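Of the protein chains in this complex, all but one are displayed in their positions.
Now for subunit A:
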Amino acid sequence: MSSSVKVLQNLFDNYQKTTPQKLKIVDAYMFYILLTGIFQFIYCVLVGTFPFNAFLSGFISTVASFVLAACLRIQVNEENKEEMFGMHMRSAPLLKKALTKPAYWRTYGTYGATAFLLAVYICDWKAVGQYIPLWNKRYISDGLKQCNDSFFVSVPQPPAEK
């Protein structure tokens, strides 16, 4: 028993000395996630599983965050460089370049704006779409839309209630 305690003590000291700061941050995050997961599980055991969906979604989310953080840690860890075959991280060059070089802003900005407009179209996002000049005509009530006469167009109508 005491030997295992000594082993764990040894382990902890080793960890403190050899792990770089980057990894310690990730480890702290993982520890926090672990605590939230444990709390949810204890709650479920004590209070019952009634909205089972809620328990499952919360608990599996914590497990998922923990596991994905562990994957990130492995990929960033210097010790694993040989195994990673090029996955070894380098922080995303794309993002860094986009944010720091002004020459890139126009292109990325156009892509971003187009993607956003496409999303508004696909999801029919009314909260944003009602402010876009020609697009908001679809939200005007039907009677007005059918009519092609010019003297009705200039009268603005509130968007029809659904």
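By definition in this document, contacts are C-beta pairs under 8 Å (C-beta built on N, C-alpha and C of every residue); 3 or more make two chains touch, one makes a residue touch a chain; residues count from 1.
Please note the rule applied: contacts and distances are computed from a predicted model.
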{"item": "Complex member absent from the view - protein name from UniProt, among \"dolichyl-diphosphooligosaccharide--protein glycotransferase\", \"Serine/threonine protein phosphatase 2A regulatory subunit\", \"Pyruvate dehydrogenase E1 component subunit beta\" or \"Mitochondrial inner membrane protease ATP23\"", "value": "\"dolichyl-diphosphooligosaccharide--protein glycotransferase\""}
{"item": "Sole residue of A:L11, A:L35 or A:A54 that reaches the chain not shown, by the stated touch rule", "value": "A:L11"}
{"item": "Sole contact to the chain not displayed, among A:F31, A:F52, A:W105 or A:W125", "value": "A:F52"}
{"item": "Touch with the omitted chain, as defined above, among A:V26, A:C44 or A:A70", "value": "A:A70"}
{"item": "Sites on subunit A contacted by the missing partner chain, in the whole complex", "value": "3-4, 7, 10-11, 14-15, 18, 52, 56-57, 60-61, 63-64, 67-68, 70-72, 74-75, 79-80, 83-85, 87"}
